[in-house]
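Every protein chain except one is present and positioned as in the full complex.
Order as written gives the chain letters A, B and C; numbering starts at 1 within each chain.
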Amino acid sequence: MSDAASVKKVVLAYSGGLDTSVILKWLQTTYNCEVVTFTADLGQGEELEPARKKAELLGIKPDNIFIDDLREEFVRDFVFPMFRANAVYEGQYLLGTSIARPLIAKRQIEILRATGADAVAHGATGKGNDQVRFELAYYALEPEVKVIAPWREWDLTSRTKLIEFAEQHQIPIAKDKRGEAPFSVDANLLHSSSEGKVLEDPSLPAPEDVHMRTISPEDAPDQPTLMSIDFEKGDAVAIDGEPLSPAAILTRLNELGRANGIGRLDLVENRFVGMKSRGVYETPGGTILLAARRAIESITLDRGAAHLKDELMPRYAELIYNGFWFAPEREMLQAAIDHSQKEVSGRVRLKLYKGNVIVTGRDSPNSLYNQELVTFEDGAVAYDHRDAAGFIKLNALRLRTLGARKRRGA
Amino acid sequence: MSDAASVKKVVLAYSGGLDTSVILKWLQTTYNCEVVTFTADLGQGEELEPARKKAELLGIKPDNIFIDDLREEFVRDFVFPMFRANAVYEGQYLLGTSIARPLIAKRQIEILRATGADAVAHGATGKGNDQVRFELAYYALEPEVKVIAPWREWDLTSRTKLIEFAEQHQIPIAKDKRGEAPFSVDANLLHSSSEGKVLEDPSLPAPEDVHMRTISPEDAPDQPTLMSIDFEKGDAVAIDGEPLSPAAILTRLNELGRANGIGRLDLVENRFVGMKSRGVYETPGGTILLAARRAIESITLDRGAAHLKDELMPRYAELIYNGFWFAPEREMLQAAIDHSQKEVSGRVRLKLYKGNVIVTGRDSPNSLYNQELVTFEDGAVAYDHRDAAGFIKLNALRLRTLGARKRRGA
Amino acid sequence: MSDAASVKKVVLAYSGGLDTSVILKWLQTTYNCEVVTFTADLGQGEELEPARKKAELLGIKPDNIFIDDLREEFVRDFVFPMFRANAVYEGQYLLGTSIARPLIAKRQIEILRATGADAVAHGATGKGNDQVRFELAYYALEPEVKVIAPWREWDLTSRTKLIEFAEQHQIPIAKDKRGEAPFSVDANLLHSSSEGKVLEDPSLPAPEDVHMRTISPEDAPDQPTLMSIDFEKGDAVAIDGEPLSPAAILTRLNELGRANGIGRLDLVENRFVGMKSRGVYETPGGTILLAARRAIESITLDRGAAHLKDELMPRYAELIYNGFWFAPEREMLQAAIDHSQKEVSGRVRLKLYKGNVIVTGRDSPNSLYNQELVTFEDGAVAYDHRDAAGFIKLNALRLRTLGARKRRGA
Partner (left out) sequence: MSDAASVKKVVLAYSGGLDTSVILKWLQTTYNCEVVTFTADLGQGEELEPARKKAELLGIKPDNIFIDDLREEFVRDFVFPMFRANAVYEGQYLLGTSIARPLIAKRQIEILRATGADAVAHGATGKGNDQVRFELAYYALEPEVKVIAPWREWDLTSRTKLIEFAEQHQIPIAKDKRGEAPFSVDANLLHSSSEGKVLEDPSLPAPEDVHMRTISPEDAPDQPTLMSIDFEKGDAVAIDGEPLSPAAILTRLNELGRANGIGRLDLVENRFVGMKSRGVYETPGGTILLAARRAIESITLDRGAAHLKDELMPRYAELIYNGFWFAPEREMLQAAIDHSQKEVSGRVRLKLYKGNVIVTGRDSPNSLYNQELVTFEDGAVAYDHRDAAGFIKLNALRLRTLGARKRRGA
């Protein structure tokens, strides 16, 4: 725990909900310090003004209330760079929660500097990955910052105690927050996640009602949706030919995905802090985007680049999952990945249907696909069938030498 | 080209179709050598006896006609080991063609030894991967073998010439084989593939009629199919509780996949021989199997093992795609992968619905998932929230040192 | 800190020196528990009987004193498997300290089980890697074990306090131990290391007198030493033709290395716990062994296996450095590495001279080196110069396609 006496002003990542309101009050009473609230719109789908009202109600000065719409920065500088790597954690998870944390932390540190604060606080629990992601980012950006993680420090270790504390401090409690939530939720423009409680037994299916931003494939329309995405240097820039900002693109893809039951994932994953956990993720737009990116890369990336990317990806995804966005090794990998994206431009056509994302066409002015080369007919300029014999012979040479050793009974 | 004079007896991978029948006759006339035919049932879904009849018709002695049912060996010794790696090439392709080639080559070499032959021949063209896969396997197993690849050697460079040759040598030609096929096909128990001709423009969608072993998601039933797969040491051993042989399992999964529109893939891929090509793959059973394997691994594999597998996988898949099944580096990776599978046992429940494979539960006596550890409530034995603070602090230490350097303007 | 009340019997890794004697007494007085001492001969070059005497003096019952000669197990089951990987950490460090820790921990746990103890303790400090290595091994082998790390717990935070505690508890103090040691030392059959104090400024050279088991290259004889090592399946089995046990081999190599000024390393390295530290390592025998192993592998390992080993090595070395010997990912890598060693047998001849290990010859019945293949003269059976043209053409194909794209100004 930080030395209580020493904290003067703390920047709290504040949602306006019950938990972070309790944290706000707890910080005031425990550390006897000034609290600065920071509330970000990352596309989680909630109004921000109520957070301002609530902060004011809890005694925060207007100058200490920061509310930012970070949706464009989020998609442009975090989501899109990550997608250039085709990053998936443990083969499946699109890292929707992980990628939001470094941006929130970065903005908290900016506010800390702007307001002369000396500490930051977050509402992540002591068993999860988010505490790591927040704090690694804090420390990387501001090495001497004081970090307060109330969930690891306080004694409000049950829902009952938390509610008592809230009542005691006149924190308004919405009716539906009095009891235990049946699961906990995180959401931003890239995804929403649910975990805990009703999801804790991985042998049971996820209840339909944990899903927030997709309808089920079964409920999706019987007619497929046809659409296209345009790419420039690896990033999506237009949908159905209409140029859109990064956040607008992801918003539109989310709508299309939601409507077609796309992007659900029920996963048991390995947390950085050492245990397995089960989560239900919905990444409708991201799921479409990944399929489209793979398709545009398939015609614009050289094999050498493509395979190197595939080999580096698991490491890259692990770094983001574990919270090392601001680490030099993530930046090195990003430099390699970004270098590969210069020619990744063109259009991908897709069919969306009841959970399926089906590629129906890819086009690029930079295409490396060469119909003449691949055709079964001979005659293409660059290819002589006899070359293949030599190619095979030299690739086989070491295997033949090995085979000969085996033969002589070595 | 091999020295024509020197070939005495050649073992030909013979399908009984027009092309390999032409090859058979061409070998006899060009090399003036004895031909041994080898026809394998790998689950391609064709009768084998017509191949025997045709070989006899073309003058092959009964002793020189080999017809083998290799389905169990194929799935047990090739498909299942590969699936233990969760191998996908270029993020998507399940390697259905690639994995069959080393088995065919291995059997050809066994027959070569049994019959005293000195050469092998295959019907793969000079622009594809299959010639490499066949020949690397031949050379690895029998370093001094003579390899004949008629498509790289002869002058039958157009369909017309091929048909002329066939007519000239009294090779029966099925009516529908006179014209150009609209696409070329490969099939075995794991998958079927289509490529060429009508598929050569990757900007156009694949015609529905190239699909052979799946109905489309749109045509699949409105009711989902619920089912389960049991695993032992990483391999599927039962479906819906019924123990089945490897080949029987894959056959059953194919039926389930086909009926639910599962396992289609339309891909532009990078061939080992250097160009991009476009293929349509159908891997209904394999697609279900991969999803189920990931699910059972998610609760039985430790994070360290799981992440190492993910990082090794692209290399492993590339080796198989490129034809290096019998190379020591593939065997080394296999040793590592197999070592990880000892505890990968248990049951996965799935919902199949219009192209979707949805995991609805996973259970294992060896599960590493620990509900007590992950629960939001404190009190679990092994976890102290304060440990997380230390964990983060030490992980952050180097980032703080870096941050301090940045600060001092280095 | 472990709950003092709850510890009944603790197995301490005990050297007999002042520090671990203080720990012994501190454990007795702080935890009021029975102490079992474990002293191992890992080739550190110290007598063990004085440790027994000292333990008795400090009130340990004879039944609770364990003294083991682990040298053969150390080399056979830890050093040699690690050398099969050609493991070096950060390009240079031969992991001499790291590899000893899991064996000590494993033996402590065995003694814990044999004596019915419930806790283990070690004398590693709170800033180093060794605490991690010991404790990860303890926990992996005995998940519920109580671990006591006095250096992290007690208030003996200065040399003065430590000496006071010793005096207060009648612990004998050797005269030269009263003051601060000028550096701290670790030693076993593989290496000795020095760090701390006089070595803490990496801009200054290491004083000559920190070196313990090598003379300097300048002091080494002017005449080179010629010698040979024989290998079987990757492990050294004989020196100068004389078969020796693993520990005897390493002992002999250490003598040869010491005499010729071989195996010194002055390194700034990155600790797992997050800071950089500077160490001076002496690994005379290991340095010779590594050079010889590379030489025998150079003629017996296939390129595919050799390159895969090289790529996996940094990860493997990092795992050992960080203390993950008993982790499944280390075992997976070991399985891959061991698989590659079946044919790594033969003899390597070396010249040792003033710090240099010079390979002067390598021979193997399993050699893959083929003088006929490599000779500049044509005529070798397996190699046709024209094959090289095809090999290059197909390897170039994708680069030509890329070049053409660049040309057309994409």
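Note that in this section a residue touches a chain if its C-beta (ideal position, glycine included) is under 8 Å from a C-beta of that chain, and two chains touch if they have at least 3 such contacts.
For clarity, every value in this text was computed on a predicted model and none was experimentally measured.
Participant: For the chain that is not shown, enumerate the shown chains it touches in the whole assembly.
Facilitator: A, B, C
Participant: Which residue from A:T39, A:S298 or A:N395 sits in contact with the chain not drawn here?
Facilitator: For the chain that is not drawn, the touching residue is A:N395.
Participant: Hey, which of C:E56, C:D77, C:E318 or C:D338 is the one touching the hidden chain?
Facilitator: Touching the chain that is not displayed is residue C:E318.
Participant: Just the residue numbers, please: which parts of chain A touch the chain that's not shown?
Facilitator: So the residues of chain A touching the unseen chain are 143-144, 270, 273-275, 302, 304-305, 307-309, 315, 324, 327-329, 331-333, 335-340, 381-382, 394-398, 401.
Participant: Mind listing the chain B residues that contact the chain we can't see here?
Facilitator: Given the touch definition above, chain B has residues 302-304, 343, 365-366, 368, 370, 373, 382-384, 386-391, 393-395, 397-402, 405, 410 touching the missing chain.
Participant: Hey, which chain C residues sit against the chain that's not shown?
Facilitator: Looking at chain C, the ones touching the missing chain are residues 1, 86, 90-92, 125-127, 131-132, 135-136, 139-144, 149, 151-152, 157-158, 184, 196-197, 200-205, 217-218, 224, 264, 266-270, 273-278, 294-295, 298-299, 302-303, 306-307, 310-311, 313-315, 318, 324, 326-328, 349, 351, 353-356, 358-363, 368-371, 373-378, 383, 385-386, 388-389, 391-392, 395-396, 399-404, 407.
Criterion: only the chains that are shown with their structure count from here on.
Participant: Just say which it is for the chain contacts: an open line, a closed ring, a star, complete, or other.
Facilitator: Basically all the chains touch each other, so complete.
Participant: For the homomeric pair chain A and chain B, should the interface be classed as same or different, according to whether the shared residue numbers exceed half of all numbers used?
Facilitator: same
Participant: Please tell me the distance, in whole Å, between the geometric centres of chain B and chain C computed from their C-alpha atoms.
Facilitator: Centre separation, chain B to chain C: 42 Å.
Participant: Roughly how many whole angstrom separate the Cα centroids of chain A and chain B?
Facilitator: That pair's centroid distance is 32 Å.
Participant: Got the chain C residues that touch at least 2 other chains?
Facilitator: Only 302, 304, 382, 394-395, 397-398, 401 qualify.
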